[in-house]
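The other protein chains are all here in position, but one chain of the complex has been omitted.
Moving on, here comes chain A:
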């Protein structure tokens, strides 16, 4: 295998592993193409650590005398130390980890090699798709149609082959609309609100540019959406100033004069680099073990992470309010329409739609809104907060979404069918995974690499009977009502389960929660008997 050229030293004996929540242990370290394996050789214990190299975000080495220490910082926030005898061995190991943890070729990644005995590649891949959603929503059919204009990804490279668009918009029109929207992401339906027939669409920004270009087809398409209704809302995830500025670089917004029945609402959401920097600061703050309360609060504030949580939830609340309370359809976009757009449309659906709140429903929602809608996972999740590499396209939007869902879950502990464990698992899997679900940046790329044929699907795996219980909420009581979150700062919290997961205290709490969970399941069974 071509990995071997990166592995100069495959095995080292007498290595000491220090990791959170465990006493140090001595054993053998082994590097393979995809994993770091440590086996404890101490009498009476046989602990093993199997770490996906992809999970490693940063490697730091310190040589002192004839031995060295490698510090490994993982994308799941774990920090490990390996004391390795022999300077050369230490350098070799560090070099192998550094290289192998960020190899570029997707096809060489572990999901293409992962073959667990209880899963078969013949199993169904995925839970949901645009086609499936369309066929389930019979009410949609007289006004909306399924178009396969994008079957070869030529109209929009980041969209899936099938899209839902207004009945009276033909494919040629769509092609023109696509040219008027950044990255070809024309307005397409992502949610139908059964209670009042209103919809959520998402797109990218219109390419109006400095000379206020118009596109009749785009205007026509949007008009068709609100036929029979007095107006629609456009939620732009940028401030109006940012939207104005975007015109200078060829982007823009829907002007009042060309889209007279649409009311634009601007909500500035942080994106891209700024979000990644926020995560880096928060993670740094969470690693601070000093006993200074003021410093902690000031670092927490300075990271702005909780502000982003607050903004995301309140913008999602606004979107849901437009649809559910105000009874109007909404188009959501920012600039590219692959990040904050997806964030708020996901959250709004959770708020309004009980079907999204079951374990399957939530996973299906993520599949439609993130995986298929073209959130560029590979770019966004290339590095976590420790990496020394120069920031490129990294941005923790998906993690921010999971954090917001956690906040919802805390405020409505009975209304969601899944557990915190699921959110934690997803947060880890998005950055490094045995499964193919979060590989690549778009449907097109996954298709080209044969991801569905050659890897296993995470969502299917999570629904296996053996896993399912662990990811379900034993207190789940479905409700038809919308779940409106409170977005007061006093109601939002740091997601300790994720950001402090490797601390002693978090572990103790986790154990307590596990016991409580078992108790609750026991009572539940009893009450049903």
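One rule holds for everything that comes next: a contact is a pair of C-beta atoms (placed from the backbone, for glycine too) under 8 Å apart; a residue touches a chain by one contact, two chains touch by 3 or more; residues count from 1.
As a working rule, contacts and distances are computed from a predicted model.
One chain of the assembly is not displayed; among "Trafficking protein particle complex subunit", "Myotubularin phosphatase domain-containing protein", "Probable ribosome biogenesis protein RLP24" or "Small ribosomal subunit protein mS39", its UniProt protein name is "Myotubularin phosphatase domain-containing protein".
Only one of the listed residues, A:306, A:400, A:440 or A:462, touches the absent chain: A:306.
Touch with the chain that is not drawn comes from one residue among A:129, A:223, A:378 or A:411, which is A:411.
The chain that is not drawn here is touched, among residues A:24, A:116, A:478 or A:524, by A:524.
For the chain left out of this panel, the touching residue among A:17, A:30, A:234 or A:286 is A:286.
Touching the omitted chain from chain A are residues 285-286, 289, 291-298, 300-301, 304, 306-307, 309-310, 410-415, 475, 477, 483-484, 486, 488-494, 496, 500, 503-505, 508-509, 512-513, 515-516, 519-520, 522-529.
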